[in-house]
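All remarks here apply to the structure that follows.
A protein chain is absent from this complex, but the other protein chains hold their places.
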Amino acid sequence: MIFDPATDKPQEECGVFGIYSPQPADIAWLTYLGLFSLQHRGQEAAGICVSDGESFLVEKDLGLVSQVFDETRLDKVRLGGARVGIGHVRYSTTGSNLRFNSQPLTVRTNKGILGLAHNGNFVNAREMRQEMLDDGVIFQTTNDSEVMLNRVARLARLDLIDATARAMRELQGGYAVVLMSRTQLLGFRDPNGVRPLCIGQRDDGAWVFASEPCALFAVGAKFVRDVQGGELVWADRTGLHSLQVLEGHKPTPCAFEWIYFARADSQVDGTDVHESRIRMGEQLAREYPVEADIVVPVPDSGIGAAIGYSRESGIPFDYGLYKNPYAGRTFIAPTQEARELKVKLKLSPTSAVRGKRVVLVDDSIVRGTTSRQIVNLLREAGATEVHFRVSSPPIQHPCFYGIDTAARKELVASTHSVEEIRSLIGADTLSFISEVGLRRAIAGPGLCIACFNGEYPAGVPLENDVNKLALEV
Amino acid sequence: MIFDPATDKPQEECGVFGIYSPQPADIAWLTYLGLFSLQHRGQEAAGICVSDGESFLVEKDLGLVSQVFDETRLDKVRLGGARVGIGHVRYSTTGSNLRFNSQPLTVRTNKGILGLAHNGNFVNAREMRQEMLDDGVIFQTTNDSEVMLNRVARLARLDLIDATARAMRELQGGYAVVLMSRTQLLGFRDPNGVRPLCIGQRDDGAWVFASEPCALFAVGAKFVRDVQGGELVWADRTGLHSLQVLEGHKPTPCAFEWIYFARADSQVDGTDVHESRIRMGEQLAREYPVEADIVVPVPDSGIGAAIGYSRESGIPFDYGLYKNPYAGRTFIAPTQEARELKVKLKLSPTSAVRGKRVVLVDDSIVRGTTSRQIVNLLREAGATEVHFRVSSPPIQHPCFYGIDTAARKELVASTHSVEEIRSLIGADTLSFISEVGLRRAIAGPGLCIACFNGEYPAGVPLENDVNKLALEV
Amino acid sequence: MIFDPATDKPQEECGVFGIYSPQPADIAWLTYLGLFSLQHRGQEAAGICVSDGESFLVEKDLGLVSQVFDETRLDKVRLGGARVGIGHVRYSTTGSNLRFNSQPLTVRTNKGILGLAHNGNFVNAREMRQEMLDDGVIFQTTNDSEVMLNRVARLARLDLIDATARAMRELQGGYAVVLMSRTQLLGFRDPNGVRPLCIGQRDDGAWVFASEPCALFAVGAKFVRDVQGGELVWADRTGLHSLQVLEGHKPTPCAFEWIYFARADSQVDGTDVHESRIRMGEQLAREYPVEADIVVPVPDSGIGAAIGYSRESGIPFDYGLYKNPYAGRTFIAPTQEARELKVKLKLSPTSAVRGKRVVLVDDSIVRGTTSRQIVNLLREAGATEVHFRVSSPPIQHPCFYGIDTAARKELVASTHSVEEIRSLIGADTLSFISEVGLRRAIAGPGLCIACFNGEYPAGVPLENDVNKLALEV
Partner (left out) sequence: MIFDPATDKPQEECGVFGIYSPQPADIAWLTYLGLFSLQHRGQEAAGICVSDGESFLVEKDLGLVSQVFDETRLDKVRLGGARVGIGHVRYSTTGSNLRFNSQPLTVRTNKGILGLAHNGNFVNAREMRQEMLDDGVIFQTTNDSEVMLNRVARLARLDLIDATARAMRELQGGYAVVLMSRTQLLGFRDPNGVRPLCIGQRDDGAWVFASEPCALFAVGAKFVRDVQGGELVWADRTGLHSLQVLEGHKPTPCAFEWIYFARADSQVDGTDVHESRIRMGEQLAREYPVEADIVVPVPDSGIGAAIGYSRESGIPFDYGLYKNPYAGRTFIAPTQEARELKVKLKLSPTSAVRGKRVVLVDDSIVRGTTSRQIVNLLREAGATEVHFRVSSPPIQHPCFYGIDTAARKELVASTHSVEEIRSLIGADTLSFISEVGLRRAIAGPGLCIACFNGEYPAGVPLENDVNKLALEV
């Protein structure tokens, strides 16, 4: 997994948004609003693509939604008679944060101009791309989307819907995609529904597809339903349509959506995120009780589980770590010493922990470096004991479905026992929620927990090597 | 008071930082770190001034510390043999966010080059400035600092320390100032200590002055003590010195430091901020109990008081409002409708409030517009009752000591009764902490609560009109 | 043709540069120098692509070479072991100055990564592109280069040299191209040699291909020879190679290279540019003598012909029009009135013309609007007569080979007689050099003068419509 040195969290790759309005609407503005509320899913790049049936405009660049799109830039994708648009926010790995890889990707094909934005990974994209290269196709990006679009285009005699359905059958992995032509908005999801996608509708009839419901609400739409695994939905002048392209797959949405990625105010596949986090904390308290004075979350993602732990254990919840809201990525950190400062400048203990036995609740441990620093900060601030509780099991395997993964050897849990990790981070006790407990807390229809147990529901790349997912430039 | 439409909070004007090192040190970098941890006190402009005893460099601009200072820009104030530096972060009112008003202000005087950064306001600056104008002085900014520096310079026969002490005697108001020459660092505070300033020291002997202790810790310094009201302190080659310039004034630090401004991990004038907020919540629960299901803070500043309310009342604390960490100032809001969206895009209810009677805890109500929207959001999300509890008394009077204040008529509490405000914001009940309760919660030596009760401890401008504080361009 | 309102000149589309060094060299810097000296051939975008045999980096953006490439940006394409690089400067039409159309275009193919930069146009690119679209190919730009690269890639079983040669046989038009893989630099020119390309070599053995010799000299290379029409040359570890792909075509280089495009210090296809311009002026004086007091050039491109006219006629040369060197494209011109000001702010008569009969020498007249303003300026400054002499024949036909052409109806000479144009621009007399005279002045082996006489040596698009050259997005 890729780590922001100051968070040491797994990183979601993307958020997607699409809208089709039967009447002309300010599609650019609505897409901006949708992306703004999906910003937590990707902070490296943002893009918007809009069409009015004739013109087809795209703007995209590196940066936050609000950095890429000032009024001037947003005006560049404003069209008076606009009806359809898609948008994308992206987290990208170091070294590949190249402007040319930004989405939406827009291409001209035999089916007209198309724009595509996706979240997730195709595990067999590398082989398909090699096949096409051998066949004389050229590639300008290292983006899965370009493989998808080439596949759709090469099915030259099929219309857009049929070609997309065919491509869904050929491409494997965990993904959620929005795709637009001048007159249609398509959305589809991998057969297991690993990556999320939901449908909403505005009072004026406009259809909206988005990674999370918060983006529906941001544009004044009501939640209608989640897209099913293997389902292709599309909106056009004649309304909303659906085709169940791939059937018989067990739904296994990514557990990390509830653990960490999704916003606390979201529901994913029918299960409320905040409530799940409360239940994870309650479960942790049942599985790993401890005698202590206060329960302290690592803000902000540990708050839900900390409340749950507090409720189940009866130990008071307190605000023991202040988080500097300005401590983002732009901090200058020229030296190693400075990089270590990042955690200290971001998180700072309050007086609540002084002389207290603290239960510290976080959502995950990846490399453990940040966890060690936090434990240390608490001790310096006078905590007498630090009991670390984690609302996810140990991460031991890479993700092939769109969560950016580092080499397996960097995952502390893939090479160390829980006791070794405890010693490494300097906690008095350390406990991870059990897989069974996690499943119970989320209580969804099924889960992809491959990063915990190595069982990949949606296939693995040929050589089962995460590094082989990256497309060569 | 000036309102960010999406916060409706009073706005601190500034944070200041100064450092004097007996040995050459990376003063620019240390000042950057100090400012970074004071960013919450001002987000409109940032500046750093450094000297090595000969060169005297300043860089300042509009923007966050991390926006103004990338590595290239920070290098511009790096000096190999640097020993002294000051820094400033500033919140400025709409219309006056002019680059030329940025601080530190640097001028050449008969006492050599001086740099000055201040937090607060001089209530008689306007008259002093007019006197000087009549006397042939020119002014290039609309900044109080320029009045102060002119005063110091015109005391031409006094040395820097004596001239500064004299100026302190002449200028009235609430202020905390850091001032540097090529070889000295000065810090001083108004006689009542309305605005905060503290002293720290690093292991290598360097002295640090800062608005809050968090800035001391950010540069590896230990907290030594607060500067006293009316005290002038300075550091130079011979160590730290102090002169009690003004005596016999009752200490009345600004209550809003504990209510809202200061970081939860700070101590101000010996009183812990987080603990005060907990006590405010407990006090509120005792003063205004209510039957309800959950206590929900308006994040982030309402968290402490909400925990306190929950503890005292026994009603469970819950995370009922998600705060979008990317919802800053840069959001495009071209229309009125869009401006209203700002609150919605920033705060979003979680499932915790559905079907619940909610105690909503916030730190203050200024105009009430945001409060109304939040109450509305909670009701839409299914809250059955909303009981609004505020950890400060109603704001009825403008601040003359550096908190940026709007016209009195915009303060909802200056023209409405509590019942009228309740009706306006749509809450089931509304209660503000009492003045007595607030004093008890902070338990400091005395407090300036002029914005609540109109009793101004440090003087008022000639016409008692907040608009007369602004210096004309 | 596309007109800068303040020049009313035909616009060259591009300049290309390529270098292959047998030893590692600072390829990025050398390419920068080459582009810098080709800046006159295109001012809208610039790009550099470099490889060291493994890495393959590209940077490109809108702007002048010196605007796109500051030190930071140039460092991004610097590779320690670099051996091969290409560069491009581009003039682009209004509305298509899109960043994604910048060159070099880099793609991954079955022959490895390729980078391509071209000058000119393929007249049958539109049809080839449509064929490929029908066959399922996707296109991401509206650039001829992408058609060429797709063609090369689809010849999947041929190696790069053979595939490029085959593509040369299929694509028609006027073009000069540089193309690089990780280990090879290719250059080729259309069978008629309409667009220029020459070869140079540095003392260290590095081979350089460039649009004009000035770019060779800028990198310390000596001129070796021009690439022949229809010839493919390439440089790699084994030296410089050549293949005469297309034979039997008459060389017809574009006459406008000598009239206007090429730098005065260049030789194109063996004929010196400055000397040609002198001869054009001499020829004009013989064809259209006039009694007058001074000969005045429209700076800078009319200087050579004016000197020639002066020499042949014996009428003194004088500096009658001052040219403001800062009058570039960035001038704000919000209103029509302001747009007319552009000429006035750019060109201003000196006292030399007062009371004089002036022979005004310019290289071409496209729409005539600027010419009218210049004549007017001279009269206002006191010129008693203005005799306009033009060193090119009337432009009556669009260019299909890479000179950006407006609709034919905007060409004043395609709809007006010489006498009508004279009346329109307000000159006392107006004369254009004859076609025969132009051929004699250039004295090259043959010339493309299609824009004067409508005889297109290298084919025309299917519908003989310049608008059909533009590839649809």
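Each chain gets a letter, A, B and C, in the order it is written, and its residues are counted from 1.
The rule we apply is simple: a contact is a pair of C-beta atoms (placed from the backbone, for glycine too) under 8 Å apart; a residue touches a chain by one contact, two chains touch by 3 or more.
These figures come from a predicted structure and were not determined experimentally.
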Left-out chain, listing which of the shown chains it touches: B, C
Absent-chain contact - pick from C:I303, C:V412, C:I425 or C:A458: C:I303
Which residue of C:R126, C:H274, C:R372 or C:R422 touches the chain not shown here: C:H274
Absent-chain interface as seen on subunit C, which is shown: 29, 32-33, 36-37, 39-40, 43, 64-67, 69-71, 74, 214, 217-218, 263-265, 267, 272-275, 300, 303-304, 307, 310-311, 316-319, 322-328, 330-332, 334, 338, 341, 344-345, 348-352
Hidden partner interface residues of subunit B, rising order: 56, 105-110, 113, 133-140, 146, 149-150, 153-156, 472-473
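In this text, only the chains that are shown with their structure count from here on.
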Pairwise touch network: line, ring, star, complete, or other: line
From subunit C, the most remote chain by mean C-alpha position: B
Proportion of interface numbers common to subunit A and subunit B (over half same, under half different): same
Centroid distance [mean C-alpha coordinates] between subunit C and subunit B, Å: 61
Centroid distance [mean C-alpha coordinates] between subunit C and subunit A, Å: 48
Distance from subunit B to subunit A - Cα centre to Cα centre, in angstrom: 36
Contacts with 2+ other chains: residues of subunit B: none
